[in-house]
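All protein chains of the complex are present and in place, except for one that has been dropped.
Coming up: chain A.
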Amino acid sequence: MGLLSDPNRRKALTGLLTRLNTPICIVCYLAGIVWFMGLAFEPFTLRTYMSENAMGSTMVEERFSSGERALSLAKEFDAHKRKAGGMPVEWLVKAMQSRGLEVFTQSFSRKLPFPDENKERYMVRGTNVYGILRAPRAPRTEALVITAPCSPGNTNNQAVALLLALAQYFRNQIYWAKDIIFLVNEHDLIGTQAWLEGYHHTNITGMEYSPLQGRAGSIQAALSLELSSDVITSLDLVLEGLNGQLPNLDLANLFYAFCQKLGVLCTIQGKLQRNDWDTAEGYTHAAQTMMLMVLKQACGRSWGDHGLFLRYHIEAASVRGINSFRHYKTDATTIGRLLEGMVRKLNNLLERLHQSYFFYLLPSLSRFVSIGYYMPAFGLLAVILLLRALDLWVHLGAPALAAVDGVTEAEQPSSPGVLTVLTPVVISHLTGVALYLLPVHLQEMAVEHFPVSETEAVVLTAIAIYTAGLALPHNTQRLLSGEGTEQGWKVLKLTALLYLAVLLGCTALINFSLGFILAVTLVPITASITPHIALYAVVMVLLSPAFTILYCVFIYQELIEAPVSVSEGWMLFLSVISQGILDHALYGSLVYPLLALFIYPCWLMFWNILFWN
């Protein structure tokens, strides 16, 4: 750092950085994108391997054989479900009891902030049934959870039945060292959330639930099972959890190892693995898989029941049976064996899963990109913001430096007051607060005055506030402090750039995908913005957070091979917004508040610069 402490060389360095600022920024941006796209290229990635000793070397033998019985049980369960018109609580309790479990129920109710049109629910009332298989000679300190959601219609019957069959089989084994909890939850994620909150005696989302009667100590791992047909062609592993949290990579490795051992086709993001990495198709395939993971992780919602466990430091994954029209079929016995093997290995754990990675991206099930490899991609984008900030700082500091020994330079007419910068900052954030609070709270009023449903009211209010925010700040700013100065917008831009850099940096540390996607769209426009160029306004709007979400919707649909038209895409966009708000209210997802309270105001500050004069 002698380079910086020597004034002359410092001057030379800053001179170089300011002179070559734009080319360096462009190079950084391109390098960031290229680095990111290169992550999916197989030679650059690592092969997955089992880090946890307790699960690696010890082999287990799978003996589960009652797959057929499970299927007949599924029919019985289906009949009882129809009869009860929901979850057949009594039947389940009896079924679990007869299999030698300690059975408990938990009832819960939750009123959603506004009706969920995707799942058609508003007032949710349900019951979770769970049975605990007590491990012999274990002091109730550790547990594993296997959960199967009881879904409406005739989906997921096989999962519940397989759960019961496994319980029966597990009950007869002597080797358990951890208690095993078999949970059948109603209303998918809401039920899981109620159960988890009950188990840990917390209340973070305003759920009403009856306290749990039976517990089994600290939960070490959880598996969620979703299965809707008697035979399946492949098993899909879902890892993305709430707020982009991922379970320990060893859980994915465990699943992959057993799929290999039992010869079950396994997919991730619904995509099979290809071996031709050196062809263009092979690379595109891997890149698509990774992009899907990035998009899913970025949206911060829980993509299966497992996602809510992660908050409680419980490693969890969902296993989803998929029945497509391939020739290769797998029966229920094999799936049962796969689960048996996984649970037995988890049972062998001596410590919590911690050996392997928690931050990773998967271009395929056998390859992974660790945090050390993907972070530079984000770093290259984030450094642009810092470079621009440095550039501005030097420009702003140059006249001030000349007057360093002058005593009266505080009265300099060109130096912008704190008020000039503070006003747009405060107003932007107030708009953000309005965007965060008003949609849900104003829905009743909106429904009264406009012919829309509550859900539409919430989404449209959100969009309206978002759009109104574009008009509001710069007008008020002009009223308050008159004509903006050259110095004023530079100081504001400097503040905004540093603010955005901090925001994106923090976001990327927690949820890389979200941080990266936001950086890709926000960095170019924020780095290059200057007041009063009409073209900028259009680009700025097109690269705003809301449009980023819209693009993500289209890209996601494209990647899952279900492309949509513009109007369908718009409808999807609306539902994504409502789901985002619901996820925040129901499960405590942080993406909506992050966007509304921080990213959007920050973007508004840049918008402010555009209309400075």
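Going forward, a residue touches a chain if its C-beta (ideal position, glycine included) is under 8 Å from a C-beta of that chain, and two chains touch if they have at least 3 such contacts; residues count from 1.
Operating definition for what follows: contacts and distances are computed from a predicted model.
Asker: Just to verify: the chain that's not displayed, which of "non-specific serine/threonine protein kinase", "Phosphatidylinositol glycan anchor biosynthesis, class T", "Iron-sulfur cluster assembly protein" or "DNA-directed RNA polymerase III subunit RPC3" does UniProt list as its protein name?
Answerer: Choosing among "non-specific serine/threonine protein kinase", "Phosphatidylinositol glycan anchor biosynthesis, class T", "Iron-sulfur cluster assembly protein" or "DNA-directed RNA polymerase III subunit RPC3", the correct UniProt name is "Phosphatidylinositol glycan anchor biosynthesis, class T".
Asker: Among A:Lys75, A:Lys119 or A:Arg215, choose the residue that contacts the chain missing from this document, as touch is defined above.
Answerer: A:Arg215
Asker: Please identify which residue in A:Pro136, A:Gly206, A:Gly397 or A:Pro563 touches the non-displayed chain.
Answerer: For the chain that is not drawn, the touching residue is A:Pro136.
Asker: Touch as defined at the start, partner being the missing chain; which of A:His201, A:His327 or A:His449 qualifies?
Answerer: Candidates A:His201, A:His327 or A:His449; residue touching the omitted chain: A:His201.
Asker: Which is it among A:Arg63, A:Arg82, A:His313 or A:His441 that touches the chain not included here?
Answerer: Per the contact definition at the top, the residue touching the missing chain is A:His313.
Asker: Contacts of chain A with the missing chain: which residues?
Answerer: 1, 4-5, 7, 100, 102, 134, 136-142, 171-174, 200-202, 215, 217-218, 311-313, 350-352, 354-355
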